[in-house]
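Only a single protein chain was left out; the remaining protein chains are all shown in position.
By letter and in written order, the chains are A and B; residue numbering begins at 1 in each of them.
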Amino acid sequence: MTGREKIMGRIREALTVPAPHPGAHDAHGSQAPHTSFKGRPVHVARSWMPPGGDTFEEQVVRFRAASTELKTDFRFVGSRDEAFAELARIRDTEGWKSVATHRAELPSAAAASLGLPVIHTDEGYDVDALESCDVGVSGCDVLVAQTGTVVVTNRSAGGRALSVLPPHHVVVATRDQLVRDLTAAFARVQETYGARYPSMVSFITGPSRTGDIERILVLGAHGPKKLTVLCW
Amino acid sequence: MTVTLFIPCFVDSLYPGVGISMVQILERLGHRVVCPEEIACCGQPAFNSGYWPEAREVAGPVLRRLQDAEVVVIASGSCGAMLKVFYPQLFAGTPQAEAAKALSPKVWEFSSFLADKLGVTDLSARFPAKVTFHDGCHGLRELGIKTAPRRLLEKVQGLELVEMADAETCCGFGGTFSAKFPMISTAMGEVKCAGAAETGADYIVSNDSSCLMHVQGLLSRQGSPIKTLHLAEILAQR
Partner (left out) sequence: MTTHVQDFLAQARVVTRDLRHRGLIQTALRKYETARDRKKAAFNDWQSARQAAAETKWDAINHLDTYLAEFADKMEARGTQIHWAGNAAEAREIILGIIRSKGARSIIKSKAMTAEEIHLNDAMEKAGYEVVESDLGEFIVQLRHEPPYHIVFPAMHLTRDDINELFQKELGSASTREPEELTMIARRALRRKYITADVGITGANFAIAETGMISITENEGNARLTAALPKTLITLVGIEKVLPKLEDLALFLPMLATAGAGQTLTGYNTMYGGPRQPGECDGPEEYHVVLLDNRRTELLADPEQRDALHCIRCGACLNVCPIFKNVGGHTYGTTYSGPVGSVITPHLRGLQDWKHLSGSSSLCGACTEACPVKIDLHHHLLQNRRNAAVGEPSFFERLAYRLFAFVINRPALYRFAKEAGRLTEPLQKLIRDTPLDPARAWTGTRDLPPMPEQSFKEWWEERR
C-alpha cells in the first residue's frame, strides 16, 4: 500500500461515523440559520462580509481609504501621461538609479519613461541584479476595493520575485481593473486564466510589514517597504 | 406561579443571604416559593472533572426531584448552566435522558428569570453605592446572560454602575480548577480584582456566588476595601 492509500484508508474509515452539523452547539441567540454558503448566489455571501462599494466612485473611495490605512501610496489620475508624470516625481523624490520591469505594455512603457537603466525579467534575470534595483514596476490583474488589495500573478507581474524583491513596488493599473471585493477578484482571476493558472497568484495588501517586535508596526520587513499604485 | 428554588450547597452553607434575598424578592412579586430540602448539589464538580457516573449519583436525585417543577430558578449561572445545558449531555443514553431534556426549558438563572421571563426590572430596590458587575462565564456564555443583570441594576435607586475592563473575562474560579491549578486561578483572579479596583467601585457584583467567593477571598487576602455582593442581595435591599 502506498502512503496515499494508507492515509486515504484511514480517512475513509474515520468518516464512516457522521459528525454533528456545525454550530449545532450554540446554546443561545447568535445562531445563524442553517443556510449554506455553498450553492447560494454570490451576492448573498457578500452581504456578510465587509463592504467594497456598489458604484465605481464608492469603490475608489474604499480603495483609497484602505490604502491610507495600509500606507500604500495610491494615486488615481486622469490619464496615462499624468500617471507617468507622477512616476517621474517619485523617481526624483526617492532617488531611483535603476528599475526592473517586464515586457507587458503598460509597465514596460512606464519604466522606459523614467530614463533609467532597466532590467526586464521575462527571459530570466540575474538575481543579484534584480536585488540591487531600486524599484520593480509591474502590472496587475485586479485592484480590490474592499481590502485595498492588488492581485498579481507571475504572468501579470513579471514573475514571482519582481513584485517582492526590490524595495519599492510600483503597480500600474487601469480603472477597469478595479473590482468591488475578494469574491469578484477570485471570479476575475478564474475567468482570465481558465484552467491554466499561473503558478503564482498573489494578493498584495500594502507594503511588507511586521508586528513581531512588541506589536509595533514596521514596514519593509522582507518585501517592499513601499507600494505605489498608479491608476488611471 | 410556583417557583422552585434550587439552592446549591455553597449558597446554602456560606451565602444564605443570597437565598433569603431571592425568596423575599419572589414573594414580594406574589409568587409561591418552594425549596426542596433534600437536594443540594447539581453535580458539576464531578462532571467538570470528567467523572460522569459519579456526577449522576448526585445529579440523578436532583433531576428526579425537580422534574415536575413549574419553573426552577437558580442563583448561580454555573449551576443554572449545569441543569439547563449539561444535564441533557450527562444523562444522554440513560433512562433519565428524556427527563433531562424536559427539565431544560424550565430552568432559569435568577436575573434572567426576573428580567426575561417575568419582564420585571424595577423591584423598588435601593442601594446607594458604586458597583461594577462581573459576568460569570457560565451565565454569560452557556446561558447568554448579559443585559438582564444590568437592566435590573439600572433600576436600583442610588446605585451607580460602572463597567470594568475585562468584565467578561473569567475570574479564575472554575470550580475544581481553583484547587487543582491554584497559581493560575489566583493570577486570573488578580487581573479581575485589578480591573475592578480601577473603576473605583465599592462593590463587585455578580450573579454567581462561586465567582464572588474566589474574588472575595483574594480581596480579603490583599486587604482591599472592595466588597463583593450577589445581585440578589442588592435587589432585595429597600
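Quick note on the criterion: contacts are C-beta pairs under 8 Å (C-beta built on N, C-alpha and C of every residue); 3 or more make two chains touch, one makes a residue touch a chain.
Just so it is clear, the structure is predicted and the values come from calculations on it, not from any experiment.
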**Prompt:** Which displayed chains make contact with the chain that has been left out?
**Reply:** A, B
**Prompt:** Considering the entire assembly, which residues of subunit B contact the chain that has been omitted?
**Reply:** 7, 9, 11-20, 23, 35, 37-38, 40-41, 45-46, 48-52, 54-55, 57-58, 61, 137-138, 140-142, 168-170, 172-175, 177-189, 191, 213-214, 216-218, 220-221
**Message:** Using the document's contact rule, name the residues of subunit A that touch the chain not shown here.
**Reply:** 2-4, 6-8, 10-15, 17-23, 25-26, 30-32, 34-38, 42, 45, 47-51, 66, 69, 102, 121-125, 127-128, 131, 147-149, 154-155, 158-161, 164-165, 181-183, 185-187, 189-190, 197-216, 218, 220-224
